[in-house]
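All protein chains but one are shown in place.
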């Protein structure tokens, strides 16, 4: 288990990515799986900064990597506001370009990339996101 | 001293080039000087096939490399017809494209590339071209 | 991170290296906007040296594609998209919105 706290700023994203990459390799994830976890975590952390905290420099992100027998578990914790993951609309694929919005797909992508995605919200402890990727 | 006889065919040009390259390196010529000798010898051998013999497969080219203290000497011998090197017109540079011919410049180039260029013609022994390149 | 723009006769080439994420995506958007402000809407994005791209990056590309295609005035095409990035574009169907070329020469030669 390794845990690290990063300031909730976009410039932390690269450092978080490197932290994840290192532990994905320790877990024996291959290149594709490693990239998938980096991408999912990047999306999740961008959301924390943008949506949970509502901006940069307003709180921290705690990132924990747990080595599992069959892969890697990443736990992200923040003290920002909660949301209802079930409210998130799936992104529509194959629609004409003009009809596409200008953002979204982060949550959709996280779900596609990871084998398990689990949100927990607590008034006291904030939000916990557990992500699991199998080898 | 190394000497080799090549059939007077265009497919010999690459082999002659390799032979020259090898000996230029033995003499300690640098990359540029080595390329210069290869190019000059290529021009000279093309001329022997085309002009001295008047076609492919009509005679041999004997190629000799002499290691000099200050560089490389290449001697090319053929049994084809002679010509007057002084009759060769310099190529005109800087003229408009339309006025350019469709060939020439071989002899001109040989003179530019080599430090010494010396033709000898003999009824009995044919043509000898001595080319010298300093280090 | 470095972003480089080269203007050719029929199109402009934008090349970025490193990561495209929420931290760097706006700089890329600025680079595309600058090209468009010069009246150029035929763009090649050279992704040879991009090693990470989050959804922030796609949206920059989608917005640019919308602006380029408006009034039929142009298009942005992608060149040399690294395999891992291509896979993630495929995953969400983003690849449908871009012509993708194996090399920069073909992409520039397309315009």
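So that you can tell them apart, the chains are marked A, B and C in the order they are listed, and the count of residues begins at 1 in each.
One rule holds in what follows: contacts are C-beta pairs under 8 Å (C-beta built on N, C-alpha and C of every residue); 3 or more make two chains touch, one makes a residue touch a chain.
Small disclaimer: the values here were computed from a predicted structure and weren't measured.
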For the chain not shown, touching visible partners are B, C
Contacting the left-out chain: of B:27, B:49, B:63 or B:76, that is B:49
Tell me which residue among C:29, C:67 or C:104 touches the hidden chain in the full complex.
C:104
Using the document's contact rule, name the residues of chain C that touch the chain not shown here.
6, 8-11, 13, 104-106, 108-111
Where does chain B touch the missing chain, residue by residue?
10-11, 13-14, 17, 31-32, 35-36, 38-39, 42-43, 46, 49-50, 91, 93-94, 97-98, 100, 102-106, 108-109, 112-113
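Everything below uses one rule, namely that only the chains that are shown with their structure count from here on.
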For this assembly, give the contact graph shape among line, ring, star, complete and other.
other
Argmin over chains of |mean CA - global mean CA| returns C
Please report how many Å separate the Cα centroid of chain B from that of chain C, as a whole number.
52
